[in-house]
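Showing just some of the chains, left in place.
Labels A and B are assigned to the chains in the order they are written; within every chain, residues are numbered from 1.
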């Protein structure tokens, strides 16, 4: 276990692991302290997410390029998936959907914009692989169309027919997963020459043995699942206590918590003038959640949820995902970046956050 | 008549001409067999459409570049126009509009996407004239704005005022036709240097004499008109029998039937690495229907329709045309294509088709 302990010692982020036992202890003593449990579970999930992505990377390095790419592409957002599964199991479909939509928007705007800004504070102009950004933006656009069309095409009475919504949700979910799979074939196999410089490995760190990596992957996933259960249980009560709307918590707070580990990597890449890495992580994560995690959750809802979950989102969420997609597409179009591009993207995110924060609760 | 018979012998698609007498015969015997008549008329229209475009090409070749370009630009979608006229005459405005919207979307997504995919299966990367694609996308965008604005700008009570809708429909129709005409002046006259490589002629086939071409054009147009009458008569009943929604039939089936001939040309171009040709046919047809066929139908509705037809479309159709325009614009922006671009575009079309197919009939 030496490399793991060594990593923990040298990575201050991982010192937060101390909150993992803390959250379990407090939950045993007093399950009603919503705000405390919420804060502790947030603090516990962040280092666990970092460990998860570290372990995924380590397995990916050991298994070679194609299998490794595939692993990253499926397990890269394991934290988000596990949190959403906990909420799905509890039948909290509004929270599931808010966290999915929030993760897409947060990755495509906050992670991308902050990377541009941080990189731009050091470098006058930065360049990145346009082909890769275009592909990701195209996939995000496809997902947005899938979310948008069901409610836009039918009249109100048709679009809310339960049989229609369910059949269409399953159909669209499978279609998005096929598109995601073909996109992997395209970028990892037939046209990998176009996506050359997006090296995903960090390179500088000592590699973990495969056994340790797999063991960490399994063990930490279980821990994330347990902490997520407490997180999901406490989040609504905490939102009330803190005076935040449930929309703000699901959309902004959960998304920032779930993506903390990837953000650390993306920002580090931007500061080292490896913007390809940052753009790849930010848009790649958004794509993965929209075209893989969300469809998986819809299909799994038939197995583990109390009722089937549809792929229909609240209209405001669809508009925000649409704007995030357009923004990401516009700013990555030229393949160049400077600090103000980052400001623009962050401002769009700030408009969303401000609106959700101020939004009054629905009058019943 | 030798070249015509020769062509028919060597083009398997034209063997379907045998269904032309068949559809008339069955219609005489039993006008109630909706599904049979629907199927036969579909099978009869496809080869007639191919003959029509063959004849238009032949006249265009004989009359020189500018007149030829103009002919192609006005008669290129004669099949769609004749089918829509039959529906217009029968007062079936919903079918007219569904077939117009469906033809725009099918050309801009299915024809374009399938061309990219088919070309990409053979060639690693393909290039095409960006300037031409940009112009077509710009014209499509203009038409989309014209369809979108009337209902978006007014409040519900204003936007449904019949006098307003009629005046605006006539005004917008004339504006779109002027834009289309000026676009032809731009691409065929003042700036033809920018649109160089989009050679529209097939080149390899033996040319038809002018008399034969004009005779075919006239005779086949009459046949298409007669078959279209039967098609329009039978389509609703057939949709009911086949369990398809009228929206799906009008939007997808009619559009695929009407565009079959052009698709054959576009796909052949893509497989011969002449993607300029494919993109030109796909987007050019969409533009022609949006900026020429649709306005002509609105204006003709004052002459041959029971009541004036407006240019207002059902909101779902406007959203699909908008998405098709944005998609076409995004994917042609770089002037390069690979197989996955085709998959992405086809997936957007598949989302539309799936939604329309599953859409329940409106509750009354």
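Throughout what follows, contacts are C-beta pairs under 8 Å (C-beta built on N, C-alpha and C of every residue); 3 or more make two chains touch, one makes a residue touch a chain.
Every value quoted in this text rests on a predicted model; they were computed, and no experiment measured them.
Chemist: May I ask how many copies the whole complex comprises, since the file places only 2 of them?
Modeler: Result for the total copy count in the complex: 3.
By our rule, only the chains that are shown with their structure count from here on.
Chemist: Between chain A and chain B, two copies of one chain sequence, what rotation angle (nearest 5 degrees) aligns their Cα atoms?
Modeler: To map chain A onto chain B, rotate by about 120 degrees.
Chemist: Taking each chain's centre as the mean position of its Cα atoms, how many Å separate chain A from chain B?
Modeler: About 41 Å separates the centre of chain A from that of chain B.
Chemist: In the complex formed with chain A, which residues of chain B make contact?
Modeler: That would be residues 124, 315-316, 319-320, 323, 326-327, 330-331, 334, 338-341, 343-344, 347-348, 350-352, 354-356, 358-363 of chain B.
Chemist: Spell out the part of chain A that touches chain B in their complex, as residue ranges.
Modeler: 134-135, 138-139, 141-142, 145-146, 148-150, 152-155, 157-158, 161, 163-164, 167-168, 171-172, 175, 178-179, 182-183, 186, 190-191, 194, 329
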